[in-house]
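Got a structure for you, questions after.
Of the protein chains in this complex, one is absent; all others appear in place.
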Amino acid sequence: MALISVKNLTRVFDVSKPWLNRVIERRGKAFLTAVSDVDFEVAERTTYGLVGESGSGKSTIGRMLVGLLTPSGGTVEIEGVNLATEADAKKIDVIRSDIQMIFQDPYASLNPRWRVRDIIVEPVVARGGDATGLAEKLLEQVGLSALDAGKFPHEFSGGQRQRICIARALSSEPKLIVCDEPTSALDVSVQAQVLNLMSDLKDNFGLTYVLISHDLTVVQHMSDVIGVLYLGRLVEEASPDRLFNNTKHPYTKMLLEAAPKMDAFGREAELPEGEIPDPINPPPGCAFHPRCPIATDICRQERPAMRKLDDTRVACHLAE
Amino acid sequence: MSDAVLSIRNLSVEIPTRTGVVKPVDGVSYDISAGEILGVVGESGAGKSMAGNAVIGLLSPPAHIAAGEIWLNGTRIDALKGEAMRRLRGKQIGMVFQDPLTSLNPLLSIGDQLTETMLTHLPISRSEAEKRAVAALEEVGIPGAVERIDSYPHEFSGGMRQRVVIALALCAEPSLIIADEPTTALDVSVQAQIIALLKRLCRDRGTAVMLITHDMGVIAEAADRVAVMYAGRLAELGTVRDVLTQPQHPYTAGLMASTPLASAGKARLHQIEGAMPRLDNVPEGCAFHPRCEYAQDKCRAAPAPQISDSHAACWFPLIAEKVS
Partner (left out) sequence: MTDIPEQGMAPKIAQKSRLRVFLDSDIYYTFKRSPVAVVSTIVVLILVLSAVFAPLIAPTNPFNPASLNLMNGFTPPMEPNAFTGDTFFLGTDDQGRDVFSTILYGMRVSLFVGVAAVLFAMVLGITLGLISGYVGGWTETIIMRTADVQLTFPSILVAMLIFGIAKGFTPVEYRDQMAIWVLIIAIGLSDWVQFARVVRGATLVEKRKEYVEAARLIGRTPYAIMLRHILPNVLSPVLVIATISLALAIIAEATLSFLGVGAPPTQPSLGTLIRIGQGFLFSGEWWILLFPAVTLLTLALSVNLLGDWLRDALNPRLR
């Protein structure tokens, strides 16, 4: 059974100006659909990569997965439990301790006034658990020293802080860790260390990852399945092999083409057209059609449904 | 000094702190010729931005140039102060920063900013400047330049804003552009557009570019030559093809190998152990030796050789077959 099952997930934000401004400017309310009708499943002990540019809704999905945001529509089920509607507090508590998150900014994700020990064991202590020696054990598992437990976060570098974040995420013995851009604030050589650590921990602890990133190469390296998001919609989902070698969706193609290549000296790349549209007024039909080289009339009018094509799921009228 | 637009010789920047003097830039030398893009690459704390700031005289005190020379078009500029530096900066050096909003005045329309810059530095009339402003916006690919000339910075998207900044940097026809992480805040698809734009404009106008970035991919796409920095020092300098395909310095090789791109299909990424030393604690000898798998006694004892014959500052540069 899938560990995570996401159905028709939608999240709308009210981005209206204050009431008085709306009255004076005679404007209605404004809504931003950050995530629109997204479906996917994540199997246990796999890594699901969510990739997209800014405004693609990838972080919003991550926040809904862990329960930091409630969906406006659709459901997120983790081990068959929907956190937003479940009434049984005990069940919620069990699921909560199964989910953890690693954030992007290693400088903002650790409370600067707490000692590392207290930070790491907070998920356990908050539930009244016994945390004797736990922080020290976890610090060693993430490649730091047990003696670091008594220090404050400002004594560590970015990469070390991210290791502390990982140790905190592991302390409640979760099954699922949602990683929101875990390495995008880190240098390349430190990124390699953190990604390797994440791979090792996944094997040792039997973890499931949802890896959110804008970096195709990171997602490709880490994931078993990759979902590509554009303007809040899932446009393509496939294994890394298929996604990179048998690309179906024109947006994915554009993204792959635009990504910097190491061997592309003096390459004159085929440049992507235009920029990401305003998510408050997304284009009708397929959201990608204004930038799509192969768009036809149907793309302008009708939003393509997700369909299965070989082993790829793709939302494009014209993909084959 | 030769035909280089910018020539840096043995540049050192020092910051006195209460625990001692740190050297964020330590004996760095490189040239940039007209029409050439030099990529300066390194991880955070490598001193790559600090070197750029030294060139434009924007070191924030107490940081200061402690040694070395900076030559721009045959004039020595490292000792210039105040007004002279300001005039030179506007006229001869254009700047593009990571966050386009910091380099644009939010209270002036972009047309005003462009014409003001041109009027300050070029001997032209206002109507001529206004004409050139529209042309500059068209050149950087802003659709409907005539209508958008009176728009304000906040009315543009991030990518368009960076185009405006590039237009602004180029409008006084400088001979050198310093671009500090110009695409880091942008999405992949927009990044590709901006890099292509920068490349095209500089080639057409023969402008020299110092492209400072942490992203090897951007370097590969854009640069002609690349300078790899580590702990304030130059680790390797050469054409982008040589450095990226046959790195001689173990640090460059490790950096290349640790990108997920280079490790495609492997379960684990290549890993350089440890981290860049803090500036107040740079190791004796070659700064990289504690992390270097090839390090020998000589590396611990003597500072790495200056880049001269070989293009790496390393006692035992890698030869091609070692890396393959």
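For reference, chains read A and B in written order, and residue numbers begin at 1 within each chain.
The definition used in the following text is that a contact is a pair of C-beta atoms (placed from the backbone, for glycine too) under 8 Å apart; a residue touches a chain by one contact, two chains touch by 3 or more.
Small disclaimer: the values here were computed from a predicted structure and weren't measured.
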Residue in contact with the excluded chain [from A:V42, A:V66 or A:V188]: A:V66
Among A:N21, A:S145 or A:N246, residue touching the chain not depicted: A:S145
Of A:F40, A:F156, A:Y209 or A:Y251, the residue in touch with the unshown chain: A:F156
From A:V23, A:A126 or A:I280, residue that would touch the chain that is not displayed: A:A126
Positions on chain A where the hidden chain makes contact: 66-68, 93, 96-97, 99-101, 103-105, 108-113, 119, 122-123, 126-127, 139-140, 143-145, 147-151, 155-157, 159-160, 165, 168, 172, 190, 193
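The rule is simple: only the chains that are shown with their structure count from here on.
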Intercentroid distance (Cα basis), chain B paired with chain A, Å: 31
Contact footprint of chain A on chain B as seen in their complex: 43-44, 157, 159-160, 187-193, 195-196, 214-218, 220-221, 240-241, 244-245, 254-256, 258-264, 267-273, 275-276
Of all residues in chain A, those that touch chain B in their complex: 53-54, 157-159, 187-193, 195-196, 199, 214-218, 220-222, 254-255, 257-265, 267-269, 271-272, 275-276
